[in-house]
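In this view, the complex is presented without one of its protein chains, the others remaining in place.
What follows is chain A.
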Amino acid sequence: MPEPAIVAEELTYRYGDLLAVDHISFTVSPGEILGFLGPNGAGKSTTVKMLTGQLRPASGRALLLGIDVARHPKQVQARIGVCFEQPNLYEELSGVDNLRLFAKLFGVRDVDVNALLRRVGLDGRGADLVGRYSKGMKQRLMIARALVNRPDILFLDEPTEGLDPTSAEAIRRVILEEQQRGATIFLTTHDMYEADRLCNRVAFINSGKIVALDTPHNLKQQYGKRMVRAEVVGSDGKLFTREIILDRPETPAEIADLLAHHQVVTLHSEEATLEDIFIRLTGRGLA
């Protein structure tokens, strides 16, 4: 069994009296995409900062690629790429110059910045000053910057937050390409659709603790409620909704009765979303 790409052991961090991250432990396998889901202030960004060597844990430890992050942050940082939530590019420099600067910081000599720009849909705009880019273009350039050293692990903090569908789709495509290349991806997001579609596993974090960690499918199986929802014309001619829970002995008879004796207008299978499960587990939404 290959060594995990990321190991978090009892990671803890405090901001004064506030326990931001509370003894969390998890592992991420090489080539896996782990979604880290939680509302604002849940501890997602603090966890990312500890994993990427930006913050030193109050207790516990993080190992990336077998290296202790707190002890050897620069060894780790040489092999990771980080895409921040807020654009933090040099706006007075061009896109190409931003990428070349970071390539030099990583000691990468043979980087093809134009190919990188092409991958994120910015070909032809590399010579423009970043200050003239739209928000979506800046976010795509941030992704390109995170890839400049061909990282073994990619940390993406809300990479598609507030982006237009085209930019968001371009970024999701790059994430999947990176996974195919073999990179491990740690993705924090609010977007349940994105997490469901991209992530091999998702972790729910709330108030600094991981409350669930599994594949989206298993979470839905474990915590979801399978049912069908029908819109039916009633005897008075008005529409009403009927829900039938699946996986019960009486379910087949209930469905047969519905179809036989009622005028069904629509019929949909329903499954719990990750957000439904999160609300069920924490009592609060992800926003």
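Everything below uses one rule, namely that a contact is a pair of C-beta atoms (placed from the backbone, for glycine too) under 8 Å apart; a residue touches a chain by one contact, two chains touch by 3 or more; residues count from 1.
Keep in mind that, in the parts below, contacts and distances are computed from a predicted model.
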{"item": "Protein name, per the UniProt record, of whichever chain is missing from view (\"NADH-quinone oxidoreductase subunit H\", \"2-isopropylmalate synthase\", \"ABC transporter\" or \"RNA polymerase sigma factor\")", "value": "\"ABC transporter\""}
{"item": "Contacting the left-out chain in the complete assembly, out of A:21, A:89 or A:219", "value": "A:89"}
{"item": "Residue among A:77, A:139, A:160 or A:184 touching the omitted chain", "value": "A:77"}
{"item": "Touch criterion as defined above, residue of A:102, A:186, A:204 or A:278 at the omitted chain", "value": "A:102"}
{"item": "Touching residues on chain A - with respect to the absent chain", "value": "52-54, 74, 77-78, 80, 82, 84, 86, 88-93, 97, 101-102, 104-107, 145"}
